[in-house]
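Apart from one protein chain that is not included, each protein chain of the complex appears where it belongs.
So that you can tell them apart, the chains are marked A, B, C, D and E in the order they are listed, and the count of residues begins at 1 in each.
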Amino acid sequence: MKYRDEYRTADAARGYANAIARITTRPWTLMEVCGGQTNAIMRFGIDQLLPKEISLIHGPGCPVCVTPIDYIDKALDIAGTPGVILCTFGDMLRVPGTKSDLAAARAGGADVRVVYSPLEALAVARDHPGNEVVFFAVGFETTAPANAMTVYQADREGLVNFSVLVSQVLVPPAICALLDRPGNRIHGFLAAGHVCTITGYAEYEPIARQHRVPIVVTGFEPLDILEGVYRCIHQLERGESIVENQYSRAVRRPGNQLAQQVMESVFQIVPRHWRGMGEITASGLGVSPAYQTFDAEARFGAVISQDESQGECTSGAVLRGETRPDQCPAFGTRCTPEHPLGVTMVSEEGACAAYYRYRRQVRRPVE
Amino acid sequence: MKYRDEYRTADAARGYANAIARITTRPWTLMEVCGGQTNAIMRFGIDQLLPKEISLIHGPGCPVCVTPIDYIDKALDIAGTPGVILCTFGDMLRVPGTKSDLAAARAGGADVRVVYSPLEALAVARDHPGNEVVFFAVGFETTAPANAMTVYQADREGLVNFSVLVSQVLVPPAICALLDRPGNRIHGFLAAGHVCTITGYAEYEPIARQHRVPIVVTGFEPLDILEGVYRCIHQLERGESIVENQYSRAVRRPGNQLAQQVMESVFQIVPRHWRGMGEITASGLGVSPAYQTFDAEARFGAVISQDESQGECTSGAVLRGETRPDQCPAFGTRCTPEHPLGVTMVSEEGACAAYYRYRRQVRRPVE
Amino acid sequence: MNEDSEQHCPLSSEGRELVKMAHGGGGRATARLLDSLFRPAFDNPWLERQHDGAVLDMPGAMAFTTDSFVVRPLFFPGSDIGAMAVHGTVNDIAMCGAEPQYLSAGFILEEGLPLATLRRVVDSMAAAARETGVRIVTGDLKVVERGKADGLYINTAGVGRVVANHPIEPGQVRPGDRLLLSGDIGRHGIAVMAAREKLDLQSAIESDCASIAPPVMALLNEGIAIRCLRDLTRGGLASALVEVAETAGLAARIQEADIPVREDISAVCELLGLDPLHVANEGRFMAVVAPEDVDRAIDILRRHSVSEAAVDIGLFLEGSAGLVTAQSVIGGSRVVDMLSGEQLPRIC
Amino acid sequence: MNEDSEQHCPLSSEGRELVKMAHGGGGRATARLLDSLFRPAFDNPWLERQHDGAVLDMPGAMAFTTDSFVVRPLFFPGSDIGAMAVHGTVNDIAMCGAEPQYLSAGFILEEGLPLATLRRVVDSMAAAARETGVRIVTGDLKVVERGKADGLYINTAGVGRVVANHPIEPGQVRPGDRLLLSGDIGRHGIAVMAAREKLDLQSAIESDCASIAPPVMALLNEGIAIRCLRDLTRGGLASALVEVAETAGLAARIQEADIPVREDISAVCELLGLDPLHVANEGRFMAVVAPEDVDRAIDILRRHSVSEAAVDIGLFLEGSAGLVTAQSVIGGSRVVDMLSGEQLPRIC
Amino acid sequence: MCLAVPGRVISIEGDDPLTRQGRVDFGGVIKSVNLAYVPEVKPEDYILVHVGFAITVLDPREAERVFEYLETLQQ
Partner (left out) sequence: MCLAVPGRVISIEGDDPLTRQGRVDFGGVIKSVNLAYVPEVKPEDYILVHVGFAITVLDPREAERVFEYLETLQQ
């Protein structure tokens, strides 16, 4: 495939790896924001090509991981309501709520349907006028325009049986929150390239400036990530802290303004609770007043915030980049993808799952 | 089982058979009105015990057989309406409508449920308040009180999602119609014992008198039928024509007056079309004005009468007792219970089916 | 369920017809479907023999058979789907004159089935296998979406060493051969129906589900001249008998008075308008034996608890192929036919 | 679906758990269910060997295996449920080092299935059986109520004469043995998914469904030292490989660059967030062979069209049992695990 | 038509005349039967049951008549 295979060649990867090694003089800790990047790093073994001085730590960039348990419980609640069809991305099916997950709810009789695109949820609503169809709209800025479009179209079509349970989050406020944490040890960021196709990266410039931290908008292929690391280290070694755009084939500084418009008309910025990080001001999206009738929370009751209790799971620290999954005592033993203790083990993109899939030495699960 | 096994003994049967033979001096044709009796005759080989002079011919006493195709088509129509649950006795499942039958409709996705008792249909209505539940109420006077009870109770409970498609028929008018037909050759009747548990037999007395035909209210066990035959022949040989009650352990002259009351309050007497016999005045029951809201015809449109077209099927004549099933050219070849051409082959009680099951010599179906 | 295509020259009558419950009733509709569709398509001598399983010409001759089990409810008085899946195939192997040895088990599970239920079923299978001395040596497991099955379905296939030193199949039946029935009939079908239908019946009726291999092995070991064996499952005694008579090209005659039917079974049949001869069994079989061996055969059968009420109920005769007649309790005669359609409660 | 009972000491974690799709995914959840429930219950050495089928100690040694087929839609590009039901079991027999000979077929039909559809399926089975030289010698037919199945389900069981003169099973694998893959992977799973999901994909992707018996027989006949064979069905190459490595008590290492995946398959995997190593095949297998026989084995495989693209993709090593690592295209290394959960389209 | 089966009433429950139920023994099988149409029935009586309803109470004296009648014929 064009625009994929050429960014996965061993020679070029080695070239970048050598270049990085050449310029690295001391330890640096970089955070890749996006779980997709974490996944690529693990799957291709990109970190193994880097000099020991460089630590890659994994950011909160998995919408599945950061969705608070309150929303999962609400989704379960809604799915259990007679006559409701709950549509969701496949990713959400096994995320544990307080007592169950959507896969178990489906096994127990709830009508839970996996969609590939939000537009399918809309089609389900059209096809089942006698049912309430609720789309569980999760995602970062990349997904928000697509999710927003369902509401926009439902409104245009007068689809009265459609609504969205919105758990959308925004990246820049989370980056700021991480940087503001006491003891923060992140020297540079690989920003999430696909988020930036929508948002552009102007918003990252004041962050880089104010926190004196290099930010490189980075793609998802091995060469993209290696170049992103190179550019970040290059800045760090020279004491610079600007925003660079490694992913220029896909990302423009202003982003996708049409997508931004639809997103801003359907959604409004709200404070949001992030797993592992607590509430972050202006870090989420909710349904805007103009589209209030499509808000599932208006139809089925508002999501109720609960205290986050994680037991022995250290996924909060993992999501903040403070600990690595394989440093968790439960990792690979009491906590596996089949019996996850934390959301970062459930999501295919979660850092714990990525470590488990690609990095664990085989330890037998404790029975 | 008490009240069953003692009426099935070979010795007593032979005793009655001998007694019948002793008194029979010339050919007599008797009609057993009820398909249940036809079935017992075939199953136990009762006719084989009788002298050749006696012909038993089979009456229209199968509610399945005489239900006009219009009602089957209406039931199919209703069953095909989204949201409807059609409840029916198992007997009705394979009765062919113009294009299909209820078993095929169910296979094609209609919600058709077999009930053992009309009360189950009522329970279905209670359990599915979001569905229209229609009970296909067929039967003679025996079944009418039970079917009437569903409407009576639905009214009492205020069950708004329940209705009945009524195809109830009455025996005495049919007997009169048969006797009035030109060329009628019936010398005596075995009246249907179970019908008479409800109606009593006072109504039969003027018929016997006016038409000079003996009528013996008869039970369903071999000895009952043999005694019924004996009593009938006895009258005929002596030139008598009165109503006798062979089935006195179950039938009283006034019948079951409580059952009559409920039946008369829920239903009213209407003219009805009988298969093979055309319309007979005052021979059916419809929903009475007081319970009109429970009439499925009021909810789903009235049954539309069609012309009866039977092709090569002679079931009309079979139902009138003018021909025997095994005299039909299609019998056992082009017409079998798996591929019935007429309703008398479909119903377990139909005369053609009884002949096929118990009497046919094996002729290979024509492919 | 939307695929359809007329291009494969469907039989004339088959064009737009739908599969109905009757096709699976084990009676005529089933027989016709097998005749018109499966047998011509697969076209081999083993299927032509229309026997319970295939006797294969392999070193040491083995029998190989299969059945799927779809009973509802999964647990019913006297047995459950797991024990049935073992006994059903064990019995079919025994019906081939073979000693049941190895089974396969294929599970189709409905999403949402409690694991505890599955465990109960599996435990029951294991117990039945132990008890009958067979090993379940290979298997498969599938899960289908909720609403695409009914709890679980089980298929078992089985193989066993052929013990009989002569063919045992309908084709061996001769006029004059006697028909032995291993015990009273109708218990399994009525037990399941009473548990399933909303009939609100309280009874002590339990399924007869059991292995019938021990008495069959005993008959073989003692050299009884067995012509044919048939277990009386779906479709009941009537369907099995008619099928054997048709394949043998003979008529048969039975005495209804000699056929054991328990009073409670008979009562439920009256209530629901069913003929006990059409009701399913899971631990009953018929054995066709040479007339000179009848008494010895009955003696042997009665030594085993599963066939302690074995009786001689009739015989095969020259006559129309498949014409089975029964003498009724009052001395009349009637034709006995396969079950037609599904078994449903009737009012008339 | 209401039966449950805790009295049969369910495993602690199993108490109120429901069967989920993952249990049928052919990956870890399936393996755990087999480990914790079926194998202990049936408890016999054949199941312990965890092989595709059972090699039975009968005169002339025969293999016996079963599978149920529940694919949706019934017909999909390149194949259909009928051909799959034949090839799937034929392939499992071949994987035992045996020549497929006889199959059983058990059908569960949903009320409402068009007969024309059934005929198409049966015809396809018959054709597949002819083509692969096996006979379908016994069968069974059940019908379940509409909404209790998904058109139809098929179980096949099969037996065949063992050709190998040494055991072929995971326990035979030694460190240093090479891992051969018979061709490109992922076609069946993606063809079915593209036909099933409302993904609106137009592609030339066809299932690879085919008999792999001919190249296997050739390997055996030419005396290749085969340690183990495994067809790569549900759960894909990754699941089969991990399972074999676990059973063998060895580690394994593969080169991702050497594993053939067609560009269109790879593209769909990217779109849906799937790993081609987890995608099902129906005409692919892996063969573990002694290192000295690799070149001859590849030569033999490449002579058969179904394995003309056979390649050497890695080897077994001393190490943690079941630890399979893959060298990525850029030279990094990762662990390869069984499929976990169901295969669903993902957005991230 | 009108399959009706004899059974022995074991016990009677309920006051509402419309829904009064009897536990009825049919050859050892017990089933609930609606007794609305046989208010006179008492335990140990035999009734005829059709589609879940008792339609009549059997008269034990009359039940002998078929045999007595046969006897008179045979004399």
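By our rule, a contact is a pair of C-beta atoms (placed from the backbone, for glycine too) under 8 Å apart; a residue touches a chain by one contact, two chains touch by 3 or more.
Keep in mind it's a predicted model, so treat the numbers as computed, not measured.
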Across the complex, visible chains touched by the hidden chain are A, D
The one residue from D:L199, D:A290 or D:V329 touching the chain left out of view is D:L199
The listed residue (A:P68, A:P96 or A:P118) that touches the chain absent from the view is A:P118
Checked against the full complex, the residue among A:M31, A:I46 or A:C62 that touches the missing chain is A:C62
Against the hidden chain, subunit D presents residues 194, 199-205, 263-264, 266-268, 270-271, 273, 346-348
In the full complex, subunit A touches the hidden chain through residues 1-4, 6-7, 12, 15-16, 18-19, 34-36, 61-64, 89, 116-120, 139-140, 142-143, 145-146, 149, 152-153, 156, 192, 194-195, 197-198, 220, 223-224, 227, 230, 246, 248-252, 256, 258-259, 262, 349
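One rule holds for everything that comes next: only the chains that are shown with their structure count from here on.
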Contact steps required, at the very least, to link subunit A with subunit B come to 2
Of A-D and A-C, the pair with more C-beta contacts is A-D
Taking each chain's mean CA coordinate, subunit B and subunit D are separated, in whole Å, by 58
Here the gap between subunit B and subunit C, centre to centre from mean Cα coordinates and rounded to Å, is 34
Whole-Å distance, C-alpha centre of subunit B to that of subunit E, is 22
Multi-chain contacts in subunit D, i.e. residues touching at least two other chains, fall at 18-21, 111-112
Two or more other chains are touched by the subunit B residues 1, 4, 35-36, 62-63, 89, 107-108, 116, 120, 139, 143, 349
Full set of chain pairs in contact is A-C, A-D, B-C, B-D, B-E, C-D, C-E
